[in-house]
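For this depiction, one protein chain was excluded, whereas all remaining protein chains were kept in their positions.
Labels run A and B following the written order; every chain starts at residue 1.
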Amino acid sequence: MTAETAAEEQSLNINRREFLNFAWLVSLGFLTMSFGGVTYLFSLPRFKEGEFGGIFTVGEVADLPQAGSAPANVPKVKLWLSNTENGLVALYKVCTHLGCLYNWSDQVTHFVCPCHGSEFQPDGTYIRGPAPRSLDRFVLRLETPDGQVLAETDATTGEPVQIPDNPDAIIRIDTGQRILGERHA
Amino acid sequence: MTRLQLEIALGTILVVVSTIILILFGFSENRRMTRFEEAQQAHAIEVGAGLFETHCSGCHGLKGEGIEGLCPPLNDRPFFTDRLEEVGWTGPLEDYIIATVSGGRLTSTRPEHYAGQGKPAMPAWSEDLGGPLRRDQIRNLAAFIMNWEATALEQVVLEELPTPTPSPEELDDPVARGRLVFLDMGCGACHAIDGVSTGAVGPNLNQISEVAATRVEGMTAEEYIRESILMPNAHIVEGFPENVMPLNFDERLSQEQLDDVVTFLLAQQ
Partner (left out) sequence: MIKSLNFQDLRQKAMEAIDNRVRIITAGLGLQELRALMRGDPPTERPNPRYKVHTTSFLFHIRPRYYQRASTIFAHTFHLGFFTAFFFFVETFTGLILMVYYVPSPEGAYASILELMSNVPYGQMLRDMHRLGAEAMVIFSALHMLRTYLTGSYKGDRTFTWLTGVGLLGITLFLSFSGYLLPWDQLAYWAVTIGTSMAEAAPMVGNELNLLLRGAPDIGAGGLLRFYLGHVILLPLAAILLISVHYYKVAREHSISLPARFEEGNVSKDEEKDAKQRIDIIPDLLTHEIFLTVLGIFFLVIATAYFYHAPLETHANPQQTPLDTKAPWYFWWLQGMLKLGDKTLMGIIIPTIIVGLLVAVPYIDRNPHRSFFKRPIAVSLGILGVLVLVVLSYMGTPEYGIATPAATRILQDLAPEEGTGPLRAIPYDQLQQGVYEVNVTEADNLCPGLDFGCPELEAVFAEYGERVNEAMEDGRLPDAQAVLLIEEWQAGLKKITPRIVWSDPDTGETKTYERHIFLHQNRVGE
């Protein structure tokens, strides 16, 4: 480049080739982003909420453990059915900290997670430990054999459900409706 | 010698030593692999033992002795010598065990002796068929059950532990004795009591002492319980079928055992 063209460069108008190159680069950029999107959508799994995510029939009221005693384990659906003093609650077995399955300890009569030591009350309330919130619950429904709903968990508060007097009442858990445990202070 | 020459010399020695070690190692590989397989088989039996205790002992008995009227024994001579021919299975016994555990039994093959737990007589245990066990777990169970062959064919005789019940104090308590009768006689296989058993064939007995008092006009709880054990068909709870509960407890239980188990049940409230 000569001195004159160097000075002229600042006021050079965009020529056709430059414009075309620029357009090309931009479109290649878009193509790359599209490929990125394609790869992302390809890799993100879709899963049928068939098994987990559906409604499970767990049994009858007559099969429940006594109020205040150790909860019933429902391994297939990863949940604890805890019959507390205030009613029945279905707790998601996955600890709210990092995903380990917590256990019931008969020795201290509450839940203890083996991974980092978080502890929870029989109704899922956080006691201590690194978990950020209380245990998650599922919506629980108590129905008569013909389908009449006798009691159901409030989907917003997740409060324990009072068990009706009917020992034949069927317990159904809706694993698609998970109520997240509250964050503690 | 310069450092480099030293390194070349040392390097040569190390290569020779490494090669020799690898070759010698190779000679012992066969033995190691056999040992490993034996250890794996041992581990399979151990895991199988735990699984059997958790899932099967309630019906087939803690030591595989079975319960008359309910589930067949798995630890006796006929199981290892006659069973396959009886059912017409042409493959090995271990495969038969795996197939039965995996698929369960819709109806019993010997309904007069071992009726099973209703419908189905034995549930399907395999994960593939809706059960809780993985394939490797079922194989471990089979390994454990097969391990009864030695004692079943009396090739090995086990010493009996002098005191089967661990804590001497428990034996003085009739409720504790009754609990043992409840478990040993197989009641737990069909009737659930919190913290004792998980049977789901017959009615739950959690609050039986209260329920028993109100079942039949004029019968006390104790009378009702005694009658239920000795003559099960006298009063069938609604929703449960007749003729499932064994009818021969009057022969199988001694008076003391009967009294103890009644005391135990009367303590359930």
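To be clear about the criterion, a residue touches a chain if its C-beta (ideal position, glycine included) is under 8 Å from a C-beta of that chain, and two chains touch if they have at least 3 such contacts.
Everything quoted here is computed from the prediction, not taken from an experiment.
Participant: Among B:Gln41, B:Thr109 or B:Gln207, which one is in touch with the chain left out?
Facilitator: With B:Gln41, B:Thr109 or B:Gln207 as choices, the missing chain is touched by B:Gln41.
Participant: Residue-wise, where is chain A in contact with the chain that is not depicted?
Facilitator: The missing chain touches chain A at positions 40, 43-45, 47, 52, 75, 78, 97-103, 105-108, 112-117, 119, 130, 132.
Participant: Take the complete complex as the reference. Which residues in chain B touch the chain that isn't displayed?
Facilitator: Residue positions of chain B that touch the missing chain: 4, 7-8, 10-11, 14-15, 17-18, 21-22, 25-26, 29-30, 32-33, 35-43, 45-47, 49-50, 53, 63, 134-137, 144, 147-148, 150-151, 155-156, 158-159, 161-163, 166-167.
Quick note on the criterion: only the chains that are shown with their structure count from here on.
Participant: Any idea how many Å lie between the Cα centroids of chain A and chain B?
Facilitator: 36
Participant: Which residues, counting only chain B, touch chain A once they are in their complex?
Facilitator: Against chain A, chain B makes touches at 132, 192, 194-195, 200, 204, 206.
Participant: Where on chain A is chain B touching in the complex?
Facilitator: The touching residues are 62-63, 65-66, 69-70, 75-76.
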